[in-house]
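A single protein chain has been removed from this complex, and every other one stays in its place.
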Amino acid sequence: MQGAQVTAIAYETVQRDDGILPLLEPMSEVAGRLAAQVGAEYLDKSHNGRGVLMGGVPGVAPAEVVVVGAGIVGSNAVKVAVGTGAHVTVLDLNVERLRWLDDIHQGRVATLVSSPKILDDAAVGADLLIGAVLVPGRSAPKVIKRSTIAAMPKGSVFVDVAIDQGGCAETSRPTTLSDPIYVEEGVQHYCVANLPALVPRTSTLALTNATLPYLLEIANLGTEEAMRQDESLLRGLNTYRGDITYPAVAESQDQSWHEVILDS
Amino acid sequence: MQGAQVTAIAYETVQRDDGILPLLEPMSEVAGRLAAQVGAEYLDKSHNGRGVLMGGVPGVAPAEVVVVGAGIVGSNAVKVAVGTGAHVTVLDLNVERLRWLDDIHQGRVATLVSSPKILDDAAVGADLLIGAVLVPGRSAPKVIKRSTIAAMPKGSVFVDVAIDQGGCAETSRPTTLSDPIYVEEGVQHYCVANLPALVPRTSTLALTNATLPYLLEIANLGTEEAMRQDESLLRGLNTYRGDITYPAVAESQDQSWHEVILDS
Amino acid sequence: MQGAQVTAIAYETVQRDDGILPLLEPMSEVAGRLAAQVGAEYLDKSHNGRGVLMGGVPGVAPAEVVVVGAGIVGSNAVKVAVGTGAHVTVLDLNVERLRWLDDIHQGRVATLVSSPKILDDAAVGADLLIGAVLVPGRSAPKVIKRSTIAAMPKGSVFVDVAIDQGGCAETSRPTTLSDPIYVEEGVQHYCVANLPALVPRTSTLALTNATLPYLLEIANLGTEEAMRQDESLLRGLNTYRGDITYPAVAESQDQSWHEVILDS
Amino acid sequence: MQGAQVTAIAYETVQRDDGILPLLEPMSEVAGRLAAQVGAEYLDKSHNGRGVLMGGVPGVAPAEVVVVGAGIVGSNAVKVAVGTGAHVTVLDLNVERLRWLDDIHQGRVATLVSSPKILDDAAVGADLLIGAVLVPGRSAPKVIKRSTIAAMPKGSVFVDVAIDQGGCAETSRPTTLSDPIYVEEGVQHYCVANLPALVPRTSTLALTNATLPYLLEIANLGTEEAMRQDESLLRGLNTYRGDITYPAVAESQDQSWHEVILDS
Amino acid sequence: MQGAQVTAIAYETVQRDDGILPLLEPMSEVAGRLAAQVGAEYLDKSHNGRGVLMGGVPGVAPAEVVVVGAGIVGSNAVKVAVGTGAHVTVLDLNVERLRWLDDIHQGRVATLVSSPKILDDAAVGADLLIGAVLVPGRSAPKVIKRSTIAAMPKGSVFVDVAIDQGGCAETSRPTTLSDPIYVEEGVQHYCVANLPALVPRTSTLALTNATLPYLLEIANLGTEEAMRQDESLLRGLNTYRGDITYPAVAESQDQSWHEVILDS
Partner (left out) sequence: MQGAQVTAIAYETVQRDDGILPLLEPMSEVAGRLAAQVGAEYLDKSHNGRGVLMGGVPGVAPAEVVVVGAGIVGSNAVKVAVGTGAHVTVLDLNVERLRWLDDIHQGRVATLVSSPKILDDAAVGADLLIGAVLVPGRSAPKVIKRSTIAAMPKGSVFVDVAIDQGGCAETSRPTTLSDPIYVEEGVQHYCVANLPALVPRTSTLALTNATLPYLLEIANLGTEEAMRQDESLLRGLNTYRGDITYPAVAESQDQSWHEVILDS
């Protein structure tokens, strides 16, 4: 790469002043919504699930859905799960996010500040458990214990959207779209690392929406000037004229990295 | 009364072709809405309740409210309980009523076709249990067992709106507005027979709304002609020119009754 | 059967005075809700669909869902499709049903009185088309033409809930849970005859809710007396003491049938 | 205290960078929701109120509820009042807060930028007036005049949630849970200083949710290091090793205070 | 006509068993929705109105809209008025209709059982008053008095949708689309007899939806047989083979009428 003098800005490292990763956000929205949809699918009998319908029907109780994490992934999973008529509980450490969900769903969703005991109490009764605990740039914490999974009803479903970052359950291991599921402790685990690939048409449009403004900046200004004017791009710089400039990348490649000094 | 040649039409016996008692309906609406409000009140600590808030707050689970019966009383109780943010489950034998509630609340309420086991399972976890099982013209069935009440959390509340007709729990006995509550099996029982008296301004208007059309008929046509033209009134006739004409009244007074032959 | 002197009341023929088949209704509710869920599933890439997400995400258009028929099946399909965030259009000949949907969804759903041209115009742009045209006791009319299906986008999905009654599209043929899908004119056809079998836990409870009142009547009164008191049961009688009493059954078996004369 | 070398961080003075008092917020949520509930209670006849039901019933007008202040207390009071079916008007000087309420309630609530005349016009017709005007760290302004209270209907209710800070009406004086009410100018005044004590189960959980993260910081890092890393805690420091460090506390105790110099 | 032996079925007299006039209903829906829209228009200054915006904006009170009549016209007017953010009150004598509106609007609309005093109290504060009191086949009652109109704010608007049947206010007289408005007692009166003509595209489709099924019956069966099989059509017969068969038509033409004896 050094020989090629490559200057590379990586999607997943472009970062705004407020810490948000704007090119990952739309993928989190897609993944969150899909998590509820895929969970519903694996609850049915043809997928060896418990055979319960998300919203039940009048006279029959709806499914219990528990979403761990109220970030972008989690709040999008909540939106779709609520839409199907399920009874939804969402947990997070951040009470501000829960207030937001309470406001826009007007009491339709139960919100709980998470703790190991509260998470355990909520999860053991779940037909569908969605893991959406993501810490930007770090491994997901293993907040869901094996014992919790083991206490869930047989045939229930766990979807781990944090699997890209190692998963947020002790029982999680990555699966693929072609072989998406495994059973552990009697619970179906759906741990596909790249969920948005299920809906490429929607995902591509969403990604393009987020990417296009940055592409236009680079096309109009040239790479250097674009990075000068927009620090989001500069933060996303991984290699500059062949040198690695992103410490985490250097570290993972066991190489050294250089401070960026943009050419004028 | 016979000497006085009284012709009397009783409020609670006026009945439409479709079986509805139009002068009782608005009182059922008031009672249902009050049941949820009064239940919330007795859940607080100053009333010796469990000390839980109906809707919780973001991060803290809402109260569990179970309404037994989805008729006019029950569906009005549901409406207010949902409005406070509680998690509400409603039971009835009539799945049509549950469909209706599912439609207008759009999945916000859990609906269950009732059976002794299902009722028991739902009720034992309730912070607030509302009994709204009313069979027109008959004693309310004792669908809520003493053992169910005993299994509810200490300090939880049971409001029996069916107390006018004997109550729908084995533990119910009538109370009064001045001494409304007693504790049985650790559960506060609110069994005031005349709930709408709590809000006389609203109740009087509601009752007048329902009564006025009949009064106008009688005023405009005279009693006989009004009954001829509107069978609802005729069905409500209790005494005619001094004779008892309503079998149930006669029976309860241990007297005989006469077929009505209206004067021309 | 005649030798065995069997008296049989068939689920699917029990019928109320208002023409409703009370033991089929809950299955229609389950099937309608599942139709939207299954349709969403087959839109994804792992099922060879178009790869679109029902609700899209902010900035990306939602899927177009068209539901043909606004009866119990159709209105339940609408409910779940709306919940996922899709743009939903529903067609029916009966404007009363459409008014009802407009009232409870408050303008959230586009409603169209159906005609061949209007149906065709709506369907050709659909990502997901749901056939819910059921005429009780008759073959479903083939209201969806092959040319309409052929004009839909490649990879779109058609779910035919009317397949039990022969299907409502010219391209429909029954499939099974183990082999649920086939492609015709570039559109995935999901025509599983017994959709509720996907969620047996929910379906069994729903069916039991509807059946139990009739079972109790029979258990308490005996079969004859139950049929005498409840014409719904009598209408559902297929064989009585070994003789076929239901014309359509006799006809399909090429046998003769007898008028019912209940023993006293 | 100086002898004891106490280092004390007070709940009500922990403050985030954005000025929010994170340990008071959940209590404001509880108090706001309770204000609407308690107000409904005191409107009933057994509490000597006007005898009106919050939501009325179909055909009878709902109660008029006016909430002064659209902060956390006020917006939570609005949420519950709206849920009961009342007609709710909310006033604030901050139009941004009103925009927010208009957005999440979608026009269901009337919002008014407050001025003495507008407040007066709105309040005199109220069945229930809720005072939720709180200025962090200061006495509440007396925005509700005695003449306004006097113009309200006899038997109406005023709940002053700002009573902790002296109350926001000229007629307010603190009451207690055991003797919560007094009548002034014909209006029932409910001015209990510690409303959340009514629902200790909910309040304790809400408070713990907010407190736990700070406790964990202190437990994991030690008090000094925790304050170094999290200025919210440092701002909440009242005494350090026996010296008063919080000016307002020193002032109210008529003592001197010291700048904090944390030990290294 | 007699010479021509004309057989004529009139749109506005086709009537179902339940009394509904199916070919007028869609026009009532259109007219009701337009009434709210046109009323909003004439409230603006360019139309000499009061200059108020239906929904106000956050911080400014919304317009007061009062709808008299909760039938098809009135409930459609309510729907649009609510949608604009106005504060809406609806009055009717029929509490069942008000219950229905309360259910689907979930307390968003104030409902009042009408009486002269209640109507007067509600109307005098209205920015927009919509008259939707229609009695099928009769002159509309003059429920809105001149004195009520005179007490409304100057520049407020009254839309009389009942003008086809003579209008429901003492101050109403028919106007035309080309000269739609006049001022009486300081209030703008919009009394266009044929409101649906404003939106011919929508109206024609709506009318066709309702008409087509009857046309198909006539086309498929012939006029006589269609009337035999569908009494709705028979009720709508105005002339048969040149003789007038509809009493009201005969009366208004001062002619005699004949009993229908359909040819076989």
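Residue numbering begins at 1 within each chain, and the chains themselves are lettered A, B, C, D and E in the order written.
Please note the rule applied: contacts are C-beta pairs under 8 Å (C-beta built on N, C-alpha and C of every residue); 3 or more make two chains touch, one makes a residue touch a chain.
This structure is a prediction, so every number in the text was calculated from the model and none was measured.
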For the chain omitted from this view, which of the shown chains does it touch? A, C, D, E
Please pick, from E:Asn94, E:Ser115, E:Gln165 or E:Thr202, the residue that touches the omitted chain in the full complex. E:Thr202
Which listed residue, A:Pro116, A:Pro213 or A:Pro247, touches the chain dropped from view? A:Pro213
Options E:Val57, E:Leu93 or E:Val260, residue touching the unrepresented chain: E:Val57
Touching the absent chain: which residues on chain D qualify? 93, 95, 103-104, 106-107, 113, 115
Mind pulling the chain C residues that touch the left-out chain? 55-56, 58-62, 82, 85, 87, 89, 95, 98-99, 101-102, 107-108, 110-113
Residue by residue, what part of chain E touches the chain that was omitted? 26, 29-30, 33-34, 37, 40-41, 43-46, 50-60, 76, 79-80, 82-85, 177-178, 180, 197-203, 205-206, 209
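The criterion applied here is as follows: only the chains that are shown with their structure count from here on.
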On a CA-centroid basis, which chain has its centre farthest from chain E's? A
Let me have the rounded angstrom distance from the C-alpha centre of chain B over to the C-alpha centre of chain D, please. 36
For chain D, jot down the residues that touch at least 2 other chains. 26, 55-56, 58-60, 79, 82-83, 85, 209
Could you run through all the chain pairs that touch each other? A-B, A-C, A-D, B-C, B-D, B-E, C-E, D-E
